[in-house]
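Partial complex: the chains shown occupy the same locations as in the complete assembly.
Which chain is which? They are A and B, in the order written, and residues in each are numbered from 1.
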Amino acid sequence: MGAVRGNVVVTNVARADREAVDGLAKAGVSTVHEAQGRTHLLDPAVRPVYSGARIAGTAVTVSLPPGDNWMVHVAVEQCTDGDVLVIAPTTPSQAAYIGDLLATTLATRGVRGVVVDAGVRDVADLTAMRFPVWSRHVSAFGCIKETLGSVNVGVVCAGQWIEPGDAIVADDDGVVVVPRDRAAEVLEAAHAREERETRIRERYRNGELGLDMNDMREPLAAKGLIYVEQEPPR
Amino acid sequence: MGAVRGNVVVTNVARADREAVDGLAKAGVSTVHEAQGRTHLLDPAVRPVYSGARIAGTAVTVSLPPGDNWMVHVAVEQCTDGDVLVIAPTTPSQAAYIGDLLATTLATRGVRGVVVDAGVRDVADLTAMRFPVWSRHVSAFGCIKETLGSVNVGVVCAGQWIEPGDAIVADDDGVVVVPRDRAAEVLEAAHAREERETRIRERYRNGELGLDMNDMREPLAAKGLIYVEQEPPR
C-alpha cells in the first residue's frame, strides 16, 4: 500500500502483538531504536508534555488537514485498549489537535497516549490526568472541523512512515516506531542489548574504562592517535 | 491611538475590571482564547519559566530597545496590585530583561507575573519565589541601561497588539490578551464554554462518542467518508 487516496476509515486493523508491545515499553525508546538498527526514530522536535512517561501501544493513525481535527473524532471510535493515537497533518501546523476533552474520551477507551506532529493544549490538565502526549508544539490555538481526512492509513509523522497497527514506543527520549510484524524480533534484540548494558554499567561502576572493556587502545593508535603531555606554563 | 511616538510614560491608566480579570484566570488561556473567537493569542514560542502557574492581571506595557531594560525600572513605579508587566522590545532580542531582583520589586508591589518577548534570567530563583514569567528565551545575558523607551503605550508583544490595562491571561498553554473593555463579556462566554465542556467531559467518561454527541456521522458521510475493512494479510 502506498500513499493515501480519497477519504477512508480502515477498520479491524491488525495490531502488533500485545505482549511484545508491552515489552518494548519497558525497554524504552533509545534501546528499541538501537535494537532495530538505528531506524524509525521520529524527529526529536516532538517532545512529551510532561516528564517521566514511558509507554508503548499500537498505532491508530489519522491523516488530516492543517488546523482541522474533525477526523480525530472519527479516529476515537477506531481506538481500543492498548492503542496509541498518531495524528499527522498533511502539512505543518501549530494548531492544537488535542486537549483534555479528547484525552478524556481516549483514556476512557484505554488509549495509552497520543503522538501529534502539531500542537496540543490543556497541558496542565493532561499532566494532572497523567495522559501523556508527545507533540511538536504547545498552543492554545484550536482546530476547526470542516474537512475530511483518513483513519488507519499509512502516514508520515514527524519524518517517519507509520502504518496502522505498528508499535509506537514513547518516553522522555522521544518516539520510535516498530513495524507491526517486527515487534517480537525487535524486542528480543532489545533484551539482548539491555543485558549487555547491565553488565557494562556494573563494570563502569567498578571503575573499568570503556577503552579497556572494548579493546579500543590498539585501533585508536593504529588510526594515529597520539598522547602528549601539556607543556608546563602557558 | 496608533503607534508609539517619542518617549512617554502614561500614568493613571484605566484597567480591566478586577473581578472579571480574576475570573479569566480561573478559565485559563485555552478557554479564554476560544471564548473571544480564537484571537489575541501570543506566539506559542513564549513559554512559562516553570510549570503550573495560572494567572491573569492588567497590563502595564513597556516598549524598549533590544538589549536595554532601563525602562523596566520606570515601569515598575507604574505597576500596582493585580498588574502583569508586559515587556516588548522594538526588535528581536535574546537578552534577559528581568531576573530575581526586578521580580522582587514587582512582587512587593503585588504584580502577578511578567510576559517578556525576549529573555529572562535567574529562573531557579523565580521558580523558588513562585513569581511566574513567560518568555521567549532563557539567557544569562543581561541588559544595558542607555536608551529610553515608553511605558503604558500600545505595544506589539509576541505578535499581538496589547494596550495598557488590557487583561493578560497566562498559564501552561501560553498567553492571551483580552482587550480591556471586553473582559466581562469574554468571561461570560468563557463560563458558557466551561459549562458545556463539563457536560461533554462527563459524557465522554461515560463512554459516549463525539461522533454521536455532535451528530457527525451524517455530515461525514455526505462529504464522502467511507469505511472499509482491512484486507486480511499484508
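Convention: a residue touches a chain if its C-beta (ideal position, glycine included) is under 8 Å from a C-beta of that chain, and two chains touch if they have at least 3 such contacts.
Small disclaimer: the values here were computed from a predicted structure and weren't measured.
**Q** One sequence, 2 chains in place: how many copies belong to the entire complex?
**A** Assembly-level count of identical protein chains is 6.
One rule holds for everything that comes next: only the chains that are shown with their structure count from here on.
**Q** Cα centroid separation between subunit A and subunit B, in whole Å?
**A** A distance of 30 Å separates the two centres.
**Q** List the residues on subunit A that touch subunit B in their complex, please.
**A** My answer: residues 1, 6-14, 50, 70, 73-74, 76-77, 94, 96, 99-102, 104-105, 108-109, 119, 121-124, 127, 137-142, 148, 152, 164.
**Q** State the interface residues of subunit B toward subunit A in the complex, per the touch definition above.
**A** 28-30, 33-34, 38, 41, 44, 47, 51-52, 54, 171-174, 176, 197, 200-201, 204-205, 207-211, 214, 216, 220, 223-230, 234
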